[in-house]
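Can you keep this structure in mind? I'll have questions shortly.
Every protein chain but one is kept in place in this view of the complex.
Note that the chains take the letters A and B in the order they are written out, and that residue 1 is the start of every chain.
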Amino acid sequence: MSAATQYYIATILVYICVDVIACWGLDLQFGVTGVLNFAFVLFQAVGAYTAAMLSLGPSSTSGGFQQYLVGLKLPFPLPILGAMLVGAALSGVVGLITLRRLRSDYQAMVMLVISVVATVIAESVIGLANGTAGLALIPNPAQSLSSLNHETQTWVFVGLCAVLTLIVGIVMYALVYSPYGRVLRGVRENEAAIEAMGRNSTKARLQVFVIGGMFGALSGALLAEFIGAWAPSEWVYPETFVFFTAVIVGGRGSVSGVALGAALVGVGVQQAVQYLPIGGDPIVLASLEWIITGVLTLTFLWVRPQGLLPERRRRFRSSTVPPARAIDGAVTS
Amino acid sequence: MALFTSAVGFGVVTAAILAISAVGFTLQFSVTNVFNLAFGSVMTLSGFVAYWLNQGGMSIWIAMAIAGLCGGVLSMLVNELLYARFIRHGLNLFGMVIVTISVGLITDHALQAAVGPSFFSYNAPPGRAFHFADFVLTGQELLIVVIAVVLTALTQAGLRYTRLGKAMRGLSANPALARACGIPTRRVVALAWFTSGVLAGVGGVALFLDISTFTATTGSEFLILIIAAAVLGGIGSPRGAVVGALLVGVLTEVGAAYWNPELKDVLAFGVLIAVLLIRPQGLFKQLATERAIVR
Partner (left out) sequence: MNARQRLSTLAIGLAATVIVAACGSSSNSSTTGGASGSKKGTVEIAVFHDFSGPNAAYGPEAAAGCYPAEREINTAGGILGHMLTCTPVDAKGDPADAVPAANRMIATSSSLVGVLGGGTDDATAVVPLFQQAKIPIFSTTGEAAFDHTSATYFWRILSPDAAQGSAMAAAAKKLGFTRVATLFGNDAAAQGSAPTAIAGVKHLGLDLVANQTVAIAQPSYRTEVEQLSAARPEVIVTEADPQTSATYFSELSQIGQVPKLITDPVSQEPTWRKAVGGAIGTGLLNKQDYAVVAYSPPNAPAYQAFTSSLNASAKQVPQPSQWNADLYSVADYDSVILMALAMDAAHSTSPSVYNAYVTKVSTPAPGATVVHTYAAGRALLAQGKRIQYVGAVGPVVFNAWHNAGNAFAIERYINGNWRVTSLVTAAEIRAASGT
């Protein structure tokens, strides 16, 4: 297999890992607990910027053409850990502000607006993160881990992403399929009942907001370190909806389903449409790729609205109560 | 002071353009509870309909009216053929957002494939200049303000005084009860989509007139400002949408005048967030409280 093919596959794998981690974070917030976080991409962005600034040196040393707030040149794994911390902290702040006893769609819109404001600030305040140009020359931690050639470094990074994905997956399974997970699902389905049982639903929402935000930030850190660059164009507010699509297509609330959705929607469909044997005008071709993506999403939602691997719902049989009707995944009402 | 009055004056013009679309957006959301992110695409399509008519020699103002009608019919059709079917199929609010996004994606890119990445402009003379105390507005800008005032007033009056308007408010407040009272839900929902589509169409043409040039993706690019205005005013309240649009329009101009033109958006959005933190449901009272999708 040629080096180029290796890089391509490595890219695909890294992107899958990044999307899976991000979608798990969103799934915890939205899929399991029902928090409509329309600002999710902001947390990925914060993680990316933090990892970048923690691993870059002071602005004069990284090319001299970019300005940013701070450059600490910390070694691996501190930038990634720092990114997760900042993501968690920001999620906490945003969550405290927005997760009140609000109708969920109002919460969603406030968060959407927060995401947009953040984009405007990042683009206009040049000294923060180099404005619209964004940050470049972000070092890849694999470079410091192994002084071998570039190919090996790439695979080391892929390995790192895979390990992190596995860890996050284990945490997700532990959270979602546990008594705590039942509380979260209770918050989603019937908040009054959960409160009546003595649980604080707002506190639960805040917790998943922070954990989900941390995962989002982790995904951003990995992506920024892989690409080596991070700019506002990568986290415009519609990107959040790509994650939502992945979660819904995969099966919200289900850990394996969301992973599948992330791989398919984030990477699979986009790559697959490029292999379609259509020639002709490149603008038409490029537009067609987007159109096919949209059509595929609609088809998924029509054919299988509960998602590809829907959430497992427990059914309780009792002699007096008739068996519960098979309830579709919580995308349907 | 002169700076302030002119900023307010300009803000009113921007507000007028945003208000038309914001009222449409908020009305449709309040009646159908679908967060329609394809709204910008409807604006763009209507804007192009007006462009083709305008190129054929029609006055832009008549073209605007026809484009509005097209927007209404298109929205109504998309709902009948697509959104309503998905809702009947069992999708709830969150799934519908994705549906509207996909529809918007398909529409925008189909249009871009058809017309190319080029920029277009209307043949619309700016009209004579009207001198106010410290600023100048053109006849075109004033006419847009008048249109905005008329349309929003008509919408408000329609909601308050006509039977169908009351039916819409009833549906918005309590769909089950409304159905039980014999309100023809499907027809009312269709009318809500039609009205919001007309407002999207007229709003799209007004926006394109104001910014003087547009492409296949312009409507979607400005959608967030419209949503901001609608949310600030209180999503679901057409009166609120007007006030929200006024605030957004005036704040951006004031921000440019007194602070930093680069950050004019930040001021408007910052105020928006502040208002939402204090009063998350927006400035004006809603037509409805917690409820599910309207079938």
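Couple of notes before you dig in:
In the analysis below, contacts are C-beta pairs under 8 Å (C-beta built on N, C-alpha and C of every residue); 3 or more make two chains touch, one makes a residue touch a chain.
Being a predicted model, the structure only gives us computed values, none of them experimental.
When the omitted chain is restored, the residue from A:Trp24, A:Trp155 or A:Trp290 that touches it is A:Trp290.
Only one residue in the set B:Phe10, B:Phe25, B:Phe39 or B:Phe194 touches the chain that does not appear here, and it is B:Phe10. Although one chain is not drawn, its touching partners on chain B can still be listed: residues 6-7, 10, 13-14, 17-18, 109, 112, 116-121, 126, 129, 135-136, 138, 141, 207, 210-215, 217-218, 221-222, 225, 249, 252-254, 256-257, 261-265.
Contact between chain A and the absent chain runs through residues 1-5, 7-9, 11-13, 15-16, 63-66, 120, 123-124, 126, 131-134, 136-137, 150, 223, 226-231, 233-234, 254, 256-257, 259-260, 263-264, 267-268, 270-272, 274-275, 279, 281-283, 285-287, 289-290, 308-309.
In the analysis below, only the chains that are shown with their structure count from here on.
Chain A makes touch with chain B in their complex at residues 30, 36, 97-98, 100, 102-103, 105-110, 112-114, 116-117, 120-121, 124-125, 237-238, 241, 244-245, 248, 281, 283-284, 287-288, 290-291, 293-295, 297-298, 301-302, 305, 328, 331-333. Every residue of chain B that touches chain A in the complex is listed here, in rising order: 35, 37, 82, 86, 89-95, 97-99, 101-103, 105-106, 108-110, 112-113, 116-117, 224, 227-228, 231, 235, 260, 262-263, 265-266, 269-270, 272-273, 276-277, 280-282, 289-290, 292-293.
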